[in-house]
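First up is the structure itself, then whatever we jot down about it.
Every protein chain except one is present and positioned as in the full complex.
To keep things simple, chains are lettered A, B and C as they appear, and every chain counts its residues starting from 1.
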């Protein structure tokens, strides 16, 4: 029989605390850049059919530079916080830079410690705890998948 | 591991010899009453879709008496012998008598010793060995199912 | 493999011996993240007792062969076991004859079978198919596909705020344009038990056929399809202790007999020529190809297991547990339970403060508590309830009050992490 209490509560709790950091809950509850984007040049909606999370991502590109990112959506704290954090980080970046950030972010979500140390990620680093919950990686990436589908092929040389 | 030869060969052999009696093989090889029946009043084809056996049974009724039974068909020795034996036995019987014979025959095929002793069955008694091979009962009954479907409901009081 | 006493005794006496029942389910002994598993995701699928696992195992070790091709001992034995399983299923649901029971992969395939055969043959332009707003996608999408192909219209009976059906709306929508009514016996999100006998009766009066989706009912209640009076009853084995990949469709003989076949192939024919084929008799006509033989045998064993305990006793146990769960959940500040408070089964959807259902599920999982989060294949109902996802805890015969306590405790952890008062 199972021994209740076996498997230290401390460890779990700390994983969960890493996952649900204050900054994430803050973005979840007070999302930034949420709502319509005037003059959007790109917009795409993606959902995760299995859980029902939806992100509608809107970009305004100026040349190959991202002038503004907004989103609409519903879903868990991870998917919504990730979308909310995106705007501040991507604003003013070239597509190439944005995709590089996405790449670093993805590596961080898969547990790469170097990626997690990369200051380019800004608030997104708070999502490093997702790496311990592999099924939640898709939540954190939902908004980024929109970005990738919209501009991923504009990456030079691809 | 299995011991080859375990389980007396004698017993099996005797079951098989009971099943494939000379009279059955004789009916199988030289079927009686096989071929078209002039003036047939009833005709019905049944098959066993799983094995492909087919019996096409033809009756000539005169009043409620069976004047003649013929069949066409293909299949195993049991289904063909059973159909072949039918003609001699049913000729001249009333429907009621024919159905009574069918009933006795069916009971014999299910192992009823009294039924197997009933001389009304004539050659059909050679099929008593089928009782030890329950999956072959449907072979022995195929022609009889035709009879039953054709005249079963004409049985008085049913 | 360790193999404890595999099956529950025929006589467990008057008390519901929960410890013995739990001991029949090997998975219930495992830990999840260091905690005893509290499996509360039974509406998604149930766990399996030893006797079912072993019935499958024994089939492969002793009699495995293809069925209905009985030229040798194994094939004869496999066919007997498979057809006996059909009898067990038929008896269990009060079907007049085993030949009216068709083995399918699950409720989804059962409903699709009706849509693609009866539906294709009978639903015409301008006809109406009547569903409800609480249907599972499996009892909704097949009809949308059919309607799209046939030029028919799908209409939906409304649902009250507590999730029960608006029967007046049913009366209003049911008309001589209605050719088919399809309704779930029990809601997989709200636990509502629908008045299927009344629905079937009214459908019959309107000359419509009535399909009941029994996926969430069959595991929990004694069924009698004749008493219900419907024309088709669909259910899945895996939600009622049986293996995955097996389920059954019961249909009325007169209707089944006149339905064109659906899938073509081995077993479902009487004769095949280059020019065409003749379909086999029931039930084989609708079972093309090699079936899930081991699954059917496991299904029969699952039903025998349920019968040994007795569905009335299962029902009583679950009712008590559901009442307890509702009481405890209702006492949590900021937690909202959807669905009615009585005449329901133990499928309990809720939301808790502003914590998203997925976050709840992740947190509970760390405490060994398995619940589901999402739309539960019930998107239109979610829209109707004004939520995009709920957390769902669902009980079965082996669950206990202390597992409900574990659920509520784990909600406390979620509250702490999310800073909910």
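Just so we're on the same page, a residue touches a chain if its C-beta (ideal position, glycine included) is under 8 Å from a C-beta of that chain, and two chains touch if they have at least 3 such contacts.
None of these values were measured; they are calculated from a predicted model.
Asker: By the document's own contact criterion, which visible chains does the hidden chain reach in the full complex?
Answerer: Taken over the complete structure, the missing chain's partners among displayed chains are A, B, C.
Asker: Touching the absent chain in the whole complex: find that residue among C:97, C:263 or C:402.
Answerer: The missing chain is touched by C:263.
Asker: Of A:36, A:49 or A:122, which one is in contact with the hidden chain?
Answerer: Touches the omitted chain: A:49.
Asker: May I ask which residue of C:27, C:124, C:227 or C:316 touches the chain that does not appear here?
Answerer: C:27
Asker: So that we can see where the missing chain sits, which residues of subunit B does it touch?
Answerer: 1-8, 12-13, 15-17, 19-20, 25, 28-29, 50-54, 74-78, 133, 136, 139
Asker: Give me the subunit C residues in contact with the hidden chain, please.
Answerer: Counting over the whole complex, subunit C touches the hidden chain at residues 1, 3, 26-27, 30, 32-33, 37, 39, 41, 44-45, 47-48, 52-54, 56-57, 60-66, 69, 71-75, 105-109, 111-112, 115-116, 133, 136-138, 140-145, 148, 154, 156, 236, 238, 243-246, 261-269, 271-274, 276-277, 288-295, 358, 361-362, 364-365, 369-374, 377, 379-380, 383.
Asker: What residues on subunit A make contact with the chain left out of this view?
Answerer: Given the touch definition above, subunit A has residues 47, 49-50, 134-135 touching the missing chain.
Heads up, the rule we're going with is that only the chains that are shown with their structure count from here on.
Asker: Using the average of all C-alpha atoms in each chain as its centre, how far is it in Å between subunit A and subunit B?
Answerer: The separation of the two C-alpha centroids amounts to 77 Å.
Asker: Need the CA-centroid distance for the pair subunit A / subunit C, whole Å please.
Answerer: The separation of the two C-alpha centroids amounts to 37 Å.
Asker: For subunit B and subunit C, let me know how many angstrom lie between their CA-based centres, rounded off.
Answerer: The mean C-alpha positions of subunit B and subunit C differ by 45 Å.
Asker: Check each residue of subunit A and list the ones that touch at least two other chains.
Answerer: Not one residue of subunit A touches more than one other chain, so the list is empty.
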